[in-house]
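Working notes for the structure below.
One protein chain omitted, others in place.
Take a look at subunit A:
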Amino acid sequence: MGKSLRVAYGEALVKLGQKNDKIVALDADLAHATMSATFAEAFPDRFFNAGIAECNMMGMAAGFAHTGYIPFASTFALFGSGRAYEIIRNSIAYTNTNVKFGLSHSGLSVGEDGGSHQSIEDVALMREMPNMTVFVPCDPTEMEKAVFAAAEIDGPVYIRVARPVCEDITTEDTPFIPGKANILKDGNDVCIITMGLMVPIALKAAEMLEAEGISAAVVNMHTVKPIDAETILAMNEKCKGIVTAEEHSVIGGLGSAVAEVLAGHAGAKFERVGIQDKFGKSGKPAELFAAYGLTAENIVEKCKATLA
């Protein structure tokens, strides 16, 4: 039985709130979609609705943080990272203010709502800000760890929260160290570096490659910033090719972050699977993943391209 990452986010917030009375939550009239409502039910006096006003929600969250609270602000990833971008930039990141963002409905997996609601640039927008940490958890267990890790960090943390139900890949015992990637499967020929909902798809691609006699590693880059350059460079030394796979634009996201690390390392063979400079559209998540090439088959093809 899987669980939606947003449900895991809401439950994790409650657990965190039980341990730390400085945790407060804000939402912009989407509490029942982001699941910050779970926190609101548990701690009604520590939940503040900003109404449909994302910019003001971020400003108010900063105000809370300046008096010693640890606010978690939630809304859809697109409106949080996009509309409120400059509030986050100037009133939170610039000041290294202790605000956490749990922004949900990220990526194409929003599905039927279509391109207006599918955030494919949030990781890019968040990771280019100094002082910002960016987490992209891949399953419910990792989501809880990310929420707790965010509270431990003194500064802004972006947590990308996806909507679909997904199975656990990691376990209670899997370490979650910010900035330290997890090698989920080792391999020698090609390394797939991935995050979020693409992790299980990358694992499937690795299996398909193994069946063809190609040894493929899979790295879960749960922290996109600070990026684990050490692991990327070690895998680049060991493997002939590197392929990134993300439910995000290939411009500015994980693919770009890895490319930035690989740049200057002559001879790196590198391919990116992700949304190729296009907006999303309405459809079922699985249909959209297929239409935009977010598939195990496409990852396999790109891996082979690096080996050619």
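We adopt the following convention: contacts are C-beta pairs under 8 Å (C-beta built on N, C-alpha and C of every residue); 3 or more make two chains touch, one makes a residue touch a chain; residues count from 1.
As a working rule, contacts and distances are computed from a predicted model.
Peer 1: Which listed name, "Response regulator", "Nuclease SbcCD subunit D", "Transketolase" or "Amino acid ABC transporter permease", is the one UniProt assigns to the chain that has been left out?
Peer 2: For the chain missing from the view, the UniProt record says "Transketolase".
Peer 1: For a quick check of understanding: of A:96, A:174 or A:282, which residue touches the chain that isn't displayed?
Peer 2: Result: among the candidates, A:96 touches the missing chain.
Peer 1: Among A:50, A:103 or A:235, choose the residue that contacts the chain missing from this document, as touch is defined above.
Peer 2: The missing chain is touched by A:50.
Peer 1: So which of A:61, A:108, A:151 or A:198 would be touching the chain we can't see?
Peer 2: The single option touching the absent chain is A:61.
Peer 1: Pick out the residues on subunit A that sit against the missing chain.
Peer 2: Subunit A touches the missing chain through residues 24, 45-46, 48, 50-51, 53, 55-56, 58-64, 66-67, 69, 86-87, 90-91, 94-96.
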